[in-house]
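Everything below concerns the one structure shown next.
All protein chains of the complex are present and in place, except for one that has been dropped.
This part shows chain A:
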Amino acid sequence: MADEYGRKWDRCLADTAVKTATGLGVGIVLSVLLFKRRMWPVSFGSGLGLGMGYSNCQHDFRSPYLIHGHTVKVNA
């Protein structure tokens, strides 16, 4: 269980980082394309990403008995 705790944290951080980066990217894109290089879509996007990651992380920590499913590709 202690290992699981560590694994959760790893997952959580990775997930948050990915989401933040994605949000940032989307924000940058939108800011460049639609919103005349304003700051707010970037911050909005990154905040969105961060928030989602945070929420996911919290949700994961709150449900300790939830098993995460993995898809395993079988090479036929």
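Quick note on the criterion: contacts are C-beta pairs under 8 Å (C-beta built on N, C-alpha and C of every residue); 3 or more make two chains touch, one makes a residue touch a chain; residues count from 1.
Quick note on the criterion: contacts and distances are computed from a predicted model.
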Just to verify: the chain that's not displayed, which of "UBC core domain-containing protein", "cysteine desulfurase", "Trafficking protein particle complex subunit" or "MICOS complex subunit MIC60" does UniProt list as its protein name? "MICOS complex subunit MIC60"
Kindly state which of the options A:24, A:42 or A:57 is in contact with the chain not pictured. A:57
List every residue of chain A that touches the chain not included in the displayed model. 1-2, 5, 54, 57-58, 61-62, 64
